[in-house]
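One protein chain omitted, others in place.
On to subunit A.
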Amino acid sequence: MSNQRKRPNGEREEDEEEDDAEGIGGWERDYVDERSWEALQEDESGLLRPIDSSAIYHAQYRRRLRMLSAAAAGTRIQKGLIRYLYVVIDFSRAAAETDFRPSRMGIMAKHVEAFIREFFDQNPLSQIGLVSIKNGIAHTLTDLGGSPESHIQALMGKLEAAGDSSLQNALELVHEHLNQIPSYGHREVLILYSALSTSDPGDIMETIQKCKKSRLRCSVIGLSAEMFICKHLCQETGGLYSVAVDEVHLKDLLLEHAPPPPAIAEFAISNLIKMGFPQRAAEGSMAICSCHKEVKIGAGYTCPRCKARVCELPTECTICGLTLVSSPHLARSYHHLFPIAPFDEVPTLTSLNDPRRKLGKSCFGCQQSLLGGGNKPGPCVTCRKCKHYFCLDCDIYIHESLHNCPGCESIHRPKSVSMEE
């Protein structure tokens, strides 16, 4: 069968690996320790499945969720919804190393692109800027802006690595840029550092103190090894320091920075921020758009204050500087402040005659049967408030993408106005 056919292949690969044990190339390394082709099982219908991966995946996901909610612990955490984030990418000669395939540069660019998209997805009111470090000098690739395409284009434009890396120059540049933004915005820097040292023109400790005073939250993701100066920087400014072990880990670490971080207590002053909610222009109307300086027909938005035309939202009006957003953008940021509580696990040994089970033997979200193999109750979770049962996949989907519990939303409350289906 297919399994047996796999065996000789597996063994042959093993021999090859033993032959050149010292010259293990990049891609082979990933498979040296865990031979995933051997961790296969046949289920009843003869199909190959990896050994019970879903339960492990779910357990790991729940652990992560528990960590996050343990931190929240029921209290409302104030988060920075309007973030001004600079992504600093190190293009020194260390970025050309090939321990990540195809090279550190390539991987960084690919994941930063994914990160930018995810970031704007979760934080539509925020802005990103890109800075690169090359030959010991920091260059601004793009200024702070809210459109993902322009950033990605600028990033993919030049991918070459050379020279030393200088952390201080990057911090100084970012500090200069971020000093100009208004006080309600959260100033953040995310540094992707692949070098092992930094050649600075002055005292980097002073720069770090400067950043700390200006409320700059610096986080570093290292690609080579842990450096003291990065750790110190993150500790002083309240950011996160982590080192990526491989590609997947790097992606995870980057995406961890997409949801908004908790705000620092002393600096979180509550402000009233002026925002405009522009109307969509009528089809067929003509106007010169203020971002491209061209004549555009049709689809566009009009700034409510100065009546200038902008092409897409969210953005800042170029004429009067008003932040223009639409209501779904705000709604998307809302769930960060009011996160959904994690569901409780149902112990699988509950007998089928348990009175609580009367709510149904199928998942409330996807209507699939909750029974596992052989009519025994499979793993499922339940919402504390509405007491509905959900399968594991729905649990993950609800917490990661939906941010609303369908059971709670569908409770009929005749007295309250909202939350009715």
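Operating definition for what follows: a contact is a pair of C-beta atoms (placed from the backbone, for glycine too) under 8 Å apart; a residue touches a chain by one contact, two chains touch by 3 or more; residues count from 1.
Heads up, the rule we're going with is that contacts and distances are computed from a predicted model.
Colleague: Select, from "Cis-prenyltransferase", "Cell cycle control protein", "DNA 5'-3' helicase" or "F-actin-capping protein subunit beta", the UniProt-recorded name of the complex's unshown chain.
Modeller: The UniProt record for the chain left out of view names it "DNA 5'-3' helicase".
Colleague: Specify the residue from the set A:I128, A:I204, A:V325 or A:C394 that touches the hidden chain.
Modeller: In the complete complex, the chain left out is touched by residue A:I204.
Colleague: Per the definition of touch given earlier, which of A:A162, A:V245, A:I273 or A:A299 contacts the omitted chain?
Modeller: Of all options in A:A162, A:V245, A:I273 or A:A299, contact with the hidden chain holds for A:V245.
Colleague: In the whole complex, what residues of subunit A lie against the chain that is missing from view?
Modeller: Touch with the absent chain occurs at residues 22, 29, 34, 36, 39, 50-51, 53-54, 56-57, 59-60, 63-64, 99, 167, 196-200, 203-205, 224-230, 232, 242-245, 248-249.
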